[in-house]
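Missing here is one protein chain; the remaining ones are kept as they sit in the complex.
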Amino acid sequence: MKRRNLLATAAMGLMLASGAFAQGMDKVKACFVYVGPIGDGGWTFQHHDGAMQVKAAYGDKVEIQYQESVPEGADAERVLTQMALGGCNIIFTTSFGYMDATNAVAAKFPNVKFEHATGFKREHPNVSTYNARFYEGRAIQGHIAGKMTKTNKIGYIASFPIPEVIMGINSYYLHAKKVNPDVQLSVVWAFTWFDPAKEADSAKALIDQGVDVIAAHTDSTAPLAEAAKVEGVIGFGQASDMAAYKDGPRVTSIIDNWGPYYVKRVGALLDGTYEQIDAWEGIAGGEVLIGEITDKVPADVKAEAEAMRDAIAAGTYHPFTGPINKQDGSPWLAEGQTAPDGDLLGMNFYVEGITGEIPK
Amino acid sequence: MLRLEKRPTPSRFWLYATPPVAVILTMIAGGILFAAMGKNPFEVIRTIFWDPVFGEFAFYLRGQLLVKAGPLILIAIGLALGFRAGIWNIGAEGQYIMGAIIGASVGLAVFPTENRLIFPVMVIAGAFGGWAWAMIPAILKTRFNTNEILVSLMLVYVAQTILAKASTGFLKNPEGMGFPGSRNFSSYPAAQNAELIAGTGLHWGGVAALVTAVLAWILLTRHQAGFQIRLAGQAPRAARFHGVSPARLVVLCMGISGALAGMAGLFEVTGPAGQISIDFNTGYGFTAIIVAFLGRLNPLGIVLAGFLMALTYVGGEMAATNLGLPAAAIQVFQGMLLFFLLAVDVLTNYRFRLAVGAH
Partner (left out) sequence: MDFGGINPVILIATLMASAVPILLAALGETVVERAGVLNLGVEGMMIIGALGGFVVAVQTGSPVLGFLGGAVAGAALSLIFALLTQVFLANQVATGLALTLFGLGVSSLGGQGYNGIKPPPTGPLLPDALADLPVVGPILFGHDWVVYFSILMTAVLWWVLKATRVGLIIRAVGESHEAAHALGYKVNRIRLACIAFGGAMAGMGGAYVSLARVPQWVDGITAGAGWIALAIVVFASWKPWRVLIGAYLFGGITVLQLNLQVAGSAIPVEYLSMAPYLITILVLVIMSAGRKGKASGAPASLGQNFHASR
């Protein structure tokens, strides 16, 4: 046998060993690739929490494997291949940067299921993608921000200028503006997902210039800790609940709750109903949780925020409902029109009213 | 009391014996660490050192060792030349990034043209990118006597900012729905650095690394420039007396190391990494510094050191996935290995003597 055939043969062997999928499986080995350490307290922590929910749901019928701090690129491809060779039945790759590696490895292992978070490429039938509609949570934060700000200046600590982040900024601003026409938004681009000191400095810069409501799209609790130092400044938990700041500046939070999706997908594999999908669930699917709104928020605002949450969950309200113009004044959504998912996933413009430019 | 005594000549025995001794010491110390974490130490050590080379999936992982070792070796050899001459380029990471960006830009500029010349031109552009980035500290050093350690290190951060801009801006994939990252070279055959023999992990970067090692060895042992480099490092004043121009040496060594780092970046981005993305660089430029020293600044030693480092990465990943070890434990283990390798090296040039009486 020639060397070049070895990999394919190994894959074939696994295929035979694991049996046909359509009939379900007795035991599933579910594997997770994390971009950071579990101890990051944010993004990776929440994915690992989801993995633990799978374990809790299925007990002995599922085996969990994971690898922390996998760099995006060549290393990811190797880790994925090792996992596939090692007998994983389903592999969740939990960062956008794993997109091409996931599809490349999926091509070599047609009987292993691959699930890529936040991406859009499904080049093979065994690749599914999943994401969460975090912008729904941003709408609620924006509403609270618009109502709560006394200086009419609200802030947003942004990571990188990608659609995911821009979508959040727009949703946050639109809903603040709706309840407070005088509101002004300042965006700070930190160009990092995770650098607590820089996040703290960003928050401080916002506070020093009169901003009193801070939302963050970076992963640490540093902005909240900074907000805690100044009376009257509030913020939001990001990725995890950040409950430690409940008696301080944190008035609510967006919690990434991947557990329901993971449990559903592994369950589908167990009972043989697994299919390729492109999942983009939000508050309705339980993937985006709105953390408890604290008493710092007046009861009427809290009630409105909760009503908005419930309307979004029920599907009666879409955070991007026209009329909405782009920053340059050109129309984007007409009266009553809701944003198509394609527009959101490729969003590269601010909505009308936001000052400043998206870094290009 | 034990005392160190300098050997009249370096010990050949210990030159070869120290690396295995260090590995064994690491296995013992690491084994204790793993046992303390409630893992079977023998299983962990076997997973790290044995399985990637001889285990069940070695047919795949052996090739991956080469993928991982290639860029480390390529960069480390360039750095070693400079280190031998006392020129401290610690910004190879930046040169690696710039090589990748410039090289990839050339390829993406002519997308989707298919021409056999595209990839070679990209390699040259990559080498040029790294070279040019290294010339900044080199010229500041020769013109203004500015410290090259600091400048080359600062330029790493600048390169990272440019990288962020490249992947979210000027090199962004126009069909990527606005997501950051360039086109993937796996869908552009003319510019792709594909595996040369399927399943082996061997790509042009690996070839370049091994060829460069041999060339560097010849340069150092057989060539006038190599003699000058060694002399400048060992006896700077004698070197000047011999007509070695320090400025020319700085430009030469920084240039070579920059060009090699740039090439490594280009090979990586067109091959294993596949695309320019915000953090496609994974610290090869810094790890290569350690590899250069582990290899005793000797090209052939560097090849071995590169493979050893690659083994701890690949094996460490396996241990982390299969045995549930935290990634940090592997980092600690790697740190230990480096400490032991660096520590036992003393035996090559010194021996321990029992000191009698006062000294």
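The chains carry the letters A and B, assigned in the order they are written, with residues numbered from 1 in each.
We take it that a residue touches a chain if its C-beta (ideal position, glycine included) is under 8 Å from a C-beta of that chain, and two chains touch if they have at least 3 such contacts.
Everything numeric here is computed off the predicted structure, so don't read it as measured data.
*Asks:* With respect to the chain omitted from the figure, which of A:G155, A:G235 or A:G282 is a touching residue?
*Replies:* Only one of A:G155, A:G235 or A:G282 touches the chain omitted from view, namely A:G155.
*Asks:* Among B:Y96, B:W133, B:W217 or B:F286, single out the residue that touches the unshown chain.
*Replies:* B:F286
*Asks:* Which of A:V188, A:A227 or A:M308 sits in contact with the chain that's absent?
*Replies:* Answer from the full complex: A:V188 touches the omitted chain.
*Asks:* Which residue, A:P196, A:P260 or A:G286, contacts the hidden chain when the whole complex is considered?
*Replies:* The single option touching the absent chain is A:P196.
*Asks:* Under the stated touch rule, tell me which residues of chain B contact the chain that is not displayed.
*Replies:* Contacting residues on chain B, toward the hidden partner: 4, 6, 83, 88, 90, 140, 143-147, 149-151, 153-155, 157-158, 161-162, 164-165, 286, 289-290, 292-294, 326-336, 338-339, 342-346, 349-350.
*Asks:* If you put the missing chain back, which residues of chain A would it touch?
*Replies:* Touch set of chain A with respect to the missing chain: 36-37, 39-41, 45, 155, 186-192, 194-198, 200-202, 204-206, 208-209, 211, 220-222, 225, 242, 244, 355-356, 359-360.
What we mean here is this: only the chains that are shown with their structure count from here on.
*Asks:* Cα centroid separation between chain A and chain B, in whole Å?
*Replies:* 35
*Asks:* Using the touch definition from the top, list the residues of chain B that touch chain A in their complex.
*Replies:* 57, 59-61, 64, 67-68, 161, 164-165, 168-169, 177-181, 184, 186, 197-200, 268, 271-275, 277-280, 282, 313-314, 317-318, 320-322, 324, 326-328
*Asks:* If we count contacts the way the header does, which residues on chain A are in touch with chain B in the complex?
*Replies:* By the definition above, chain A touches chain B via 3-4, 6-7, 10, 31, 37-38, 65-75, 77-79, 81-83, 85-86, 96-97, 100-101, 104, 119-120, 160-163, 191, 345-348, 359-360.
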